[in-house]
Each structure stands twice: as structure tokens, then as C-alpha cells.
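Then we have chain A:
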Amino acid sequence: MVGTPVQLIAIPLLAAFLMPLLGKAWKELVRITPGVVLVYLLYLSVNLLSYTIDNGRIVEMIAGWSPPWGINLVFSPFSGFLATLMLFMGLIVWIYSYRFKKIEDYDDYEPTIKYYLLLMMLITASVGIVLTGDIFNLFVFIEILGITAYGLTAFYRGRDGAEAAFKYLFIGSFSSVLLLLAIMIIYSQLGTLNMADIAQKAGELKPVYKISALVLFLVALGIEAEMFPLNGWAPDAYSQAPAPVGAAFAGVVVKAGLYTIIRLIYTLFDVGGTYEYLIVMGMVTMVIAEFAAISQNRLKRMLAYSSIGQMGLVLVAFGIGKEEGVFAALFLMFNHAIIKGLLFLSGSYLVYHSKDKYLSELNGIGKIMPLTSFLFALAAFAIVGFPPFAGFWSKLAVLTAAADSGMLLIVGLILSVSVIEVVYYLRVVNRIYFVKRETDVEIQKPTPQAMLSMLVLGAIIIAVGFYPDVITGILHKASAALLDKTTYINEVLSQTIN
Partner candidate 1 sequence: MSILLVSIIIMAILLLGAAIYAVIQKDLLYAVIATSIISLILSIMFYLLQAPDVALTEAAIGVALTTIIFVITIRNTERYEDKKHVKVGNKIIKK
Partner candidate 2 sequence: MNLGNNLDILTITFYGSAILLILIGLYAALVKRSLIKIVIGLSIIDSGVHLLLVSIGYLQGGTAPIFSPAVIDKNPVMVDPVPQALVLTAIVIGFAVTAVALALVIRLYRHHKTVNIDEIKNLKW
């Protein structure tokens, strides 16, 4: 082992506190530091992940108190996989936003440092949410995530950013109040805040507390995970935040929200009917979001609704349960992070100078920006699930899982929703390549580093498409780790003070 999971949180914090001072020494350091930190963390996280896959979970105690007394971090194949994915996406987003024109377009140096600081902490908070094994610590990380997300959404000085951020903050405040109430109910009954301990003692809970805590948690976290009635903030925030941040929201933040929901349902509470609830909520979210997406005439809003729809599909897959369902859901999450990331990153260069980012401004851009357009089209094909790209395998996995469980209705619904998806993505691709260009909006060439980050994502999409085996092995381990609740409880609670 090269390090311990706590470094994944402590080192970015160290860097964040140091960055204002580094900026005084050499301004470029502010831009470079997050990248260096993320590279190191990714290296650490990959190492830890490969160790965990062979040897099982790493449970790290903090402040020397064994669970359930102290806070602990759990690096399992499941949480570790997500943390690695988040750090990777964070690195890609950092490369892309390095000297991104719209962020640097100030006569002053102040906003730059704030952007990089907030971006790094956005990733760190998501990693913290995934790794922590304590519900109050989860609350703290969710608040860190919230504050950074509000700040980044309102980053541009236009008016819409502030509106979107206020909307987000309004909904986010309710989320934190509900979380606090749920934590309160659990603590008052069980006298513990440790997840494994709660999972062990959940049987003693009276149903009224169990259900009310679960409902409060689901509503609070459904906001972060873009579950159906609670996702009003998402399209605004996605379209108003700087482009790299939109990709980070889709690739990182939503994953963190989903993770917590899944952790709660699979590990903490086993209330009957939650799986069916997940399927229903997922279906509703998916159908409504896809219909909303097809009626959008702005690129980023369309991508945002499509992202919500994908999250619905992930919820359905988790609701199917069993090894196959979880595997499919994880595969979907991985693909969604990579592909939606690429869509946001390349899409934002396609409509770079346009004010309202209407779809009609994409007309004929394929001839002017061939490589970016190609990457966008590649991602569009991948996300609707055309073979041989990455998205195909995940969609296939969901359908097989559903069919194996005999849920044919769901198979049908997923397929018909996919048709909608195909329609609106192909519509965009059609505009890019086969419609004549009319607008005279200026074109912005991507910077080399932005191109590099997009090419890396594109290469991964193709690689996973042809050799899905590179990722499925890890995913199987991860889904097994999630489903094995007893080992989780035992491994966490068997830690002793050394």
C-alpha cells in the first residue's frame, strides 16, 4: 500500500489552505496545484483500489477511535471504484479548464484562484461522501459539496447564473434540514452515527422511525441525485455553470448523490418495498426527463434533462437488485460519467460564443470544427447505446438484468424511452452534419489541453466498447462488495484501537 484513504481528503484540504499563499509566490501555481493534487490522488486511489480488489475492504479509523466510536472511512471495491472514477473525471475536467478562456477572461486574477479552489473542493467533497462511514460526516461533506456547487454555478457574472444558484441553494437548504432531521431521529433511537452500527441495529428500530428516517433521507438525497420531483435545480445549474463544471456535475456530483441513496437502501435499512419504490421513481424520472429533453431547444438544457433521464435508468437498475442489476447500474454510472462528460465538454465548444446556446446554432458546424463535432457525435452514439460503443454494453446489461428478473414491462419501457433518446440525439447529429449553417456566430477553437481531455474520453468510450472486459472485472467485484452487507458490518465493527 502506498497510503491510506484519509489522504484522499486531507491532501486536497492541505492544498486548498495553501493555495492562496502559493498564488502570492507564483500565480501559475494556483492553476497547476489542483492538477498535481488530482494526479497524485488518482495514483493513490488506483493503488488502493487494486489492493482492495485483492484483499478486501480498507477501513480507516480517524482520531484513533475504533468504529462505532469514531468516524471511519471505508474504501471498499464499490466506494473505491466510485472514488477513482470521480478523481479521474476531476482530472479530466481540470485539464479541460486549464486556461479555459471564459474563466480566465478577467482583468483580475482573483476569480481564477477561486475557480480552481472550488473545483478541487467539489471533487474532494464528492470523494468524501463516497468514502465516509458516518452519517453526520456525510452531512458535512454534502454541505461542502453544496457550497462549492453554489459558488461555481454563480461563477459567471451574468444574471442567469445567480438565479440558478439561488434555486439550487433554496432546494439544497431543504435537503440539509431533512438530512439533519433524519440523523436526529436515528441518533435518538440508536445512539450511534456509524453506518455499520446503524445497519447492525436497524432491526431494533421501530417501523415508524425506520420508515420516517428512510423517507427523510431519500427526499434529502434525491435532491442531489436528481430524482424526479426534486430535480428542478438541475437543468438551470447545468446550463448556467461554466462548461467544465457542468461536466463535473454530471460526472461527479450526481454520482455522489446516487451513491448515498444506494448505500442507505442496500446497507442501512432493509425496509420492504424500497426496491420497487426505486424502480417506480426511476421509471417516472426517466420518462419525464426524456420527454422534457426532446422538447428542449437549447443544447445544455437538453443534455441536462438527458442526464436526469440516465440517472432514472440507473435507479431502475439498482431497483432490480441482485448482482446483475447492481452490475448494470454501476456500468451505467461509469459510462454516464465518461460519455456525458464528453458531451458537455465537446458541446460547450460547439456553441462557445452563442448567447442562448440554441440547437439551431449547431447547424453545419461539422464542417467547421470536424474533430470536436466528431467527438460529440461519437458520444451521442455511445450514450444512446449503439454498438460497438461503451453505452451499448451497459444498456444491454440493464435489459438482461430486467429480463432475467422477469420484468418484461420494464424492458419494454426502457426500450421505448431509448427510442426517444435516439430521436433527439440523432436530431442534433443531423443538424451538425447535414443541415446548412445559417448563423454567423463566431467559432472558438478548443485549446490543445481541452482537445487532449476530450480525446482521452473518446478513446475510453471506444476502448470500453471493443473490450468491455477491462472494466467489467472491477465492476463485478464492486457490486459483490455492495451486496455483501454482513461482511461490511463485520469488517467495520471488528476494527480495534491499535
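Simple rule for what comes next: a residue touches a chain if its C-beta (ideal position, glycine included) is under 8 Å from a C-beta of that chain, and two chains touch if they have at least 3 such contacts; residues count from 1.
The candidates were selected such that all candidates are chains of the complex that A comes from, given by their letters.
Nothing here was measured: the structure is a model prediction, and the numbers come from that model.
Candidate 2 is the one, among 1 or 2, that touches chain A in this complex. Interface residues of chain A facing candidate 2 in the complex, by the touch rule stated above, are 136, 140, 143, 146-147, 150-151, 154, 158-160, 162-167, 169-170, 172-173, 176-177, 180-181, 183-184, 187-188, 193, 232, 236.
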